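Read through the structure below, which is laid out as structure tokens, and then see the notes.
As you look at this complex, bear in mind that one protein chain is not there, while each of the others sits in place.
So, chain A:
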Amino acid sequence: METTRKYIPRKETVALKTGFYLGHSDHNKAKLTCASLLCREQQQKQLQGKRGSMKFAVKAWSNGGKARTGVLHLGSCPSPLETPVLLLSTRKGLPHFISPDLLPSLPYPGSAFLQVSPLHFLEGPSMKTMSNIGGLHKMVGLHDYAFAAVARDSIQCLPESDSTNKIGASFETPCGRRLIKPAEYLQIISSMRPNIWATLADEVPAWVSNKRNKISVDRTVKWLDECIALSPQGGLVFGAIVGGSNVDERKRCAQEIAKRNVSGFWIGGFGLGESMLERPALLDAVMDSLPEEKPRLVCGLGLPEEVLQGVAAGIDLFDSSYIYNLTLGGFALTFPLDRIETNASGFKSTDMGIDQTKINLKATVYRKDTSPIVASCTCYTCQNHTKAYINHLLNVHEMLAQILLEIHNTHHYLGFFQSIREAIKDGRFEQFRQMFIQTRRDNLAAVAVCA
């Protein structure tokens, strides 16, 4: 009953000396010594000069397809990133809920690539202050991480094509509707100093007229040239490609952008009303016109099936609002990550109508469930907390619920990307993809039958 624990745990002594607390994950314990943290500070100083550098190389292709793995070296990130990779969505540079001292508990470097929108900073800090602090990495204290700055973040900064005009692109942001001119955009980018940034684009939903679509492509190309002309030193530019749901326009845009001197490509205009069936044709139209050796970042393909579609077409970098939406809804991802390719025959339909891909922790069925969300998961949430506790937190509207869910969902989705990478390396990506979709379809069919 009576414990004789020491009062100040060793970790705290270490933490007190360094001032930066790292997560308890065993994965990071090796890195937790004072010495290594000091080395890291020295490394940071060296890397600061190299922040604007990037190197990308394609490593392997899956059998008979365009899916590929690659390695991405980004200036500020000490370890190379393997692609296809997930960009974690952030708000003003930090995750929505995961505090910076818990970030290291996520797999690294898989979690090292973060996406931020320059529009988050419209309400401050001012550009001058950001420059004084020394840029985004320093401002948010994430020196070992890489940032991609893209105007659209699919969560809070959404393109508003009706108000976009020749002067600038219009977005719905938390501070209201704003019109962003390329010059203004560039100013924020230059104070942020991200690793990579996408040029300003005029994204239109799938239902606009051909004329409007054509205009969007022309504008995007024009803004690309303006952005490149005003380009700040350091920070690599990704050319924006749009074209809506028109295959020809997509091709035209891609060809135009491919001619410019950009370090990679940002493919926008997806997730705005086109169906999943018409998407492969549009993606192929774009990919076929792009050089293979430059990385491709796509926006708006968030769901696992959409990610697989993108990987099959040859995309390397994905942003996603999936994790955020799941977290807000109280959902936790549970789909199996390992042995997906051999599981089809062993699939059992559940009788509770529970979706095998995710669970809704607000449901009363979890009130007394003392198991972790996923038994084999090594994330902070599953190692420390139970479904019953998260159910309680959701019921009483406590912030900790979102923190724990975002940690788990991010961890799980990063695991999904790891499975994708392994499948490509083993040359069985198409199989993996088919099996994954089939399993989810069977599940939905089974649920529909029960209902």
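One rule holds in what follows: a contact is a pair of C-beta atoms (placed from the backbone, for glycine too) under 8 Å apart; a residue touches a chain by one contact, two chains touch by 3 or more; residues count from 1.
Rule of thumb we're sticking to: contacts and distances are computed from a predicted model.
Peer 1: As a check of understanding, state which of "Trafficking protein particle complex subunit 2-like protein", "Synthesis of cytochrome C oxidase 2", "Queuine tRNA-ribosyltransferase catalytic subunit 1" or "Beta-fructofuranosidase" is the UniProt name of the chain not shown.
Peer 2: Going by UniProt, the chain not displayed is called "Queuine tRNA-ribosyltransferase catalytic subunit 1".
Peer 1: Of the residues A:385, A:408 or A:421, which one touches the chain left out of the display?
Peer 2: With A:385, A:408 or A:421 as choices, the missing chain is touched by A:385.
Peer 1: Which residue from A:119, A:140 or A:189 sits in contact with the chain not drawn here?
Peer 2: A:140
Peer 1: Among A:229, A:277 or A:399, which one touches the chain that has been omitted from the display?
Peer 2: A:399
Peer 1: Touch as defined at the start, partner being the missing chain; which of A:66, A:92, A:212 or A:251 qualifies?
Peer 2: Checking the options A:66, A:92, A:212 or A:251, the one contacting the hidden chain is A:92.
Peer 1: Which residues does chain A use to touch the chain missing from this display?
Peer 2: 1-5, 7-9, 11-12, 15-16, 19-21, 23-24, 91-92, 94-97, 99-102, 121, 123-126, 128-129, 132-133, 139-141, 174, 367-368, 370, 380, 384-386, 388-389, 391-393, 395-396, 398-400, 402-404
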